[in-house]
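Note that one protein chain of the assembly has been removed; the remaining protein chains are unaltered in position.
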Amino acid sequence: MTTAEVGVVPDAATIEQIARDVLAEHPPASTPITHLMGAWYDAGLTWVYFPRGFGGLDAPRSLQPLANRLMREAGGPEPRTVNTIGYGIVAGTIRRYATPELASRLLRPLATGEEKWCQLFSEPGAGSDLAGLTTRAVRDGDGWRITGQKVWNSLAHQSRWAILLARTDPDVPKHKGLTYFILDMQTPGVTVRPLRQLTGRAQFNEVFLDEVYLPDTQRFGDVGAGWIVANSTLGDERTSLGDRVSARGSGAIGDALALWAEKPENHSPILREQLTRLWIRAEAHRLTSDRARVAATMGVQGPESAITKLVGSELTQQIYEYCIELLGPEGTLIDTYSPEAPDDESGPTAIQRKYLRSRATTIEGGTSEILRNVIGERVLKLPQELRADKGIPWRDVPR
Amino acid sequence: MTTAEVGVVPDAATIEQIARDVLAEHPPASTPITHLMGAWYDAGLTWVYFPRGFGGLDAPRSLQPLANRLMREAGGPEPRTVNTIGYGIVAGTIRRYATPELASRLLRPLATGEEKWCQLFSEPGAGSDLAGLTTRAVRDGDGWRITGQKVWNSLAHQSRWAILLARTDPDVPKHKGLTYFILDMQTPGVTVRPLRQLTGRAQFNEVFLDEVYLPDTQRFGDVGAGWIVANSTLGDERTSLGDRVSARGSGAIGDALALWAEKPENHSPILREQLTRLWIRAEAHRLTSDRARVAATMGVQGPESAITKLVGSELTQQIYEYCIELLGPEGTLIDTYSPEAPDDESGPTAIQRKYLRSRATTIEGGTSEILRNVIGERVLKLPQELRADKGIPWRDVPR
Amino acid sequence: MTQEFEFTEEMKELREMVREFCAEFSDEQTVRQTMETEAGYDAALWQRFGSELGVFGLAVAEELGGAGLGLVHHAIVVEELGAALVCGPVLGTLCLAIPALSALPEETIRAEYLPGLVSGETTATVAIPQRAGEYSPDDLSVDAVSDGEAFALSGRLDYVADGSTADVLFIAARTPTGVALFAVDSESTGVERTRLFTLDQTRRQATIVLQNAAARLICAETETPDVLVQTLATATALLAASQVGGGQRMLDATIAHVSSRIQFGQAIGAFQAIKHRCANMLIAEEQARSAAYHAAWAIQDGTDEPLIAASLAKAVASESFLWISRSAIQLHGGMGFTWEGAPQLYLKRATADSLTLGTAAEHTERLARVAIDEWEPALV
Partner (left out) sequence: MTQEFEFTEEMKELREMVREFCAEFSDEQTVRQTMETEAGYDAALWQRFGSELGVFGLAVAEELGGAGLGLVHHAIVVEELGAALVCGPVLGTLCLAIPALSALPEETIRAEYLPGLVSGETTATVAIPQRAGEYSPDDLSVDAVSDGEAFALSGRLDYVADGSTADVLFIAARTPTGVALFAVDSESTGVERTRLFTLDQTRRQATIVLQNAAARLICAETETPDVLVQTLATATALLAASQVGGGQRMLDATIAHVSSRIQFGQAIGAFQAIKHRCANMLIAEEQARSAAYHAAWAIQDGTDEPLIAASLAKAVASESFLWISRSAIQLHGGMGFTWEGAPQLYLKRATADSLTLGTAAEHTERLARVAIDEWEPALV
């Protein structure tokens, strides 16, 4: 089996050779996924830019898409699907903030999907204003006692681990009193309740934390530095999106085009024009995402990447709004609202289901309103608006 | 000649009879307009709801449209056109704030158009934030010395009189330090300069005030009460709009429909749909204005009247944007940008001219941004946003 | 009669009365329970609306159990039922059947069916061949056969509003000489009704298959097309009023939410992004209200072309209600996306309404034909 020489930065050819070896030895079609991903991890292909022994090869980050592509081409999974939050958000933070011992304990089962991860950040009273969160962490010997309520926690019911933001100091301004922890979801005092959405499904959860104990070794970063750690986490989430360019006519606009082709009896000049306008916007968005991707590979973080989520989410909504109108009376039907039904968007009323689900895209992961603020203030450098909570101890902020 | 019996509130029949008498004696076709409007004033028909001797008959306000209609039907002028700002904004303020002597000096030449009026409110540094204006009025014996610069003063070069807002006390919060005056534009120290707009024309002016003296008798309302007086003035402006219902297909959308009919060679399904959508919006807006008018006659000031300006101005812009697209290459031409050319929107490139002029509609008389704030805070009663200048002496507000 | 947009005190009291009744007997919790039942509505409550409150016959002549007040009054009732998402045959009985029966030429037929519908004791629906909200005899899917005495209908009807619970089905069918309107008892043999699972659980539909179902002729071929065209225009205007009601409710709920939801140390309604969107919601609602009531007044008093007024109402009200309910979800944030939140119920209603009796795009196309293609400049 090929290995990368220690001390030499692996190049594309090396990565490719290692990957082909792993895939040959563990044919994706016949290998259990945890074995496959374990071998992949052990070979350093999960995150080629991570250190050796931690799922990486100290290779340039730009070679990761190559590894992912080889896995896909061999019929293996898109790595993110194995452990969405683990790959998308947590792994980078573990690398940066965990001790080597803890990192080696956590990363392999994260990579194989054996230990899934969830995120305990948002709260009922802290949505857009995440830094205003109320969940308290109080010192208790060598550890902490956590009490509070979290919400919008996808996969919490399936997860072994969570990343958690809690308030350790209410007497300083809100951003400064937060600390970042990881939480074993099997700890006593953790209660997970499914949260039913307008789709009828319960894709998310509420998580109640009642005097939950965790050791101080599960703290990431300094006490009071939680906001900084969380932002590095969220930064990973954003940059991890840009690996692939979608093809013309794929994604939501592909659904609309397919529906248009399926329903010639519903065609009208107005609907044809609307579809064309959506197609134009989808193309402009696709090209802008591609431009952001190229800029990122050249080391330039342009404004393009900051607007991708905003534009994409609003466009997706509008495309499914269009699809519903194109469906006509058929759009008034749904197969079921049962919470027990599979949480996907397939079935005879898949379009209606996607339409309903799309309402969340402009809320989750930062509302469109917040994103426009971010673009205005961080990209365009416009002056900040007045804030009632600026510089005030969290304790004194109206809530 | 019919007269209204003193002490009896005139009814519609009385108004009609008086009006017919005046019009019979002063046939609009052959009577100089100042004579006609003078007789109309003397008969109490200019503002039937004003006191007798001041152009009115102590009649209900709801009878004014009747008088205006009779004048129109006889071929006389729409009263507002005689002295736009005088009728639309000033007359009601004179009635409320001037002494009887001053009112009788001012109202008749205002009504006949012999003395035109203009408004000196806005300043280069005080547009949306009108109450932040800088023009100072300083006590000088029995009067005041005014120094400052005003802008967006339509008709200033033709006006004998102006209404004027100036700051008399910089040491209190901005709204509280303003005082309302009337100014004889022939006073030394007043300089009027035309301000060229993007249309090439100079419909507005800048007015420079250099130590201009005015007697204290030309103050309206208390010192420091200027904002309240100005708001009653602006209130008049708003309610004076609602006398007439426009017909379906009139106004800007009428221009678009006419252009559509004139240019069959430029028709396309997309342009046809866009025109229909604009037509639908114009209809909904027309009906909403009509509903507001009916509500107003029934004594209900609904939200309908507050949104008329906002919706109308944005729609007008979009209609002329559409017209330009419908014109095609012809839309790239203009007859002239000469400032000497007549200030109207006629001529071979009238549509282009209206298109350019329409850019001001969402700025003048309150920007769309300000109007949405007004609707949000005053109609929907949403909480006020934080303001940097709230409760702070004007002198200390950043500028 | 009132002039257009002259909402009298008595109309306001009517609105208040219906609203309070809904608040008491059909609050959100009741709606949620009712919409999960098999029938999808509470027949007893429906009857109380008709008999106790007495608001189903305001546009019906007094001698037929109504109040003879006109369509605007009826629209106010439908608007308030829409605002409260009252489960029941609003569309089938109030928007379609009562206007259709009122338009029938034969007094005896009217007298037979209307009193029961007005009192709420019976419910009905009307199946009109239509496409894009327009009467379309080409889309007729039911045939009537006569043995010289009785008629029997056969065919299939899709998306019939309230079709699985209506007592009487009024069905347009093809006869040898044209299109006529028939009444069919929904319980009779040859009538097979299948409840559909609807996106909006508060407004039900069914597929109905007829196989030689006994039918009674209630309107002859000569008059039926006019009756159906008129019924569609009236139902479209009424549906627009219902959309106006839903939009107002979501606007109110959103204002309440953003005024109390605190983030960054202040109520989020203080932020311009939220405030201006709320202003735009109000504007959309006001445009819809004007268009919907213009249609009601125009049909009532004959002051405008009914088809233009109805299409205008539906085009504007559909877009407004959809946009307002989508905005309500957005401005409620995560909570707006939950099953427990009220906005989802209205989004689903708005979606279903927008697809019923012609979409906004379809009515826009229709207006393009009647208002743009045929527009003649006035001679001024």
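A few points about this structure:
The chains carry the letters A, B and C, assigned in the order they are written, with residues numbered from 1 in each.
Note that in this section a residue touches a chain if its C-beta (ideal position, glycine included) is under 8 Å from a C-beta of that chain, and two chains touch if they have at least 3 such contacts.
Note that this is a predicted model, so its numbers are computed, not measured.
Considering the whole complex, the residue from C:Phe5, C:Phe21 or C:Phe271 that touches the absent chain is C:Phe271. Residue in contact with the omitted chain (choice from B:Asp11, B:Glu262 or B:Glu325): B:Glu325.
Screening A:Ala98, A:Leu133, A:Ile307 or A:Val397 for touch with the missing chain picks out A:Ile307.
Of the residues in chain C, those that touch the hidden partner chain are 271-273, 276. Chain A residues in contact with the hidden partner, per the touch definition given at the top, are 247, 249, 254, 257-258, 260-261, 272-273, 275-277, 279-281, 283-285, 287-288, 290-291, 294-295, 298, 303-304, 307, 310-311, 369, 371-373, 375-377, 379-386. Although one chain is hidden here, its contacts on chain B can still be listed: residues 122, 124-129, 132, 151-152, 195-198, 200, 268-271, 274, 317, 321, 324-325, 327-329, 331-337, 349, 352, 355-356, 359-360, 362-364, 367-369, 372-373, 385, 387-389, 392, 397-399.
By our rule, only the chains that are shown with their structure count from here on.
Centroids of chain B and chain C (each the mean of its C-alpha atoms) stand 43 Å apart. Residue positions of chain B with contacts to 2 or more other chains are 273, 385-386. For chain C, the set of residues that touch two or more other chains comprises 266, 271, 274, 364-365.
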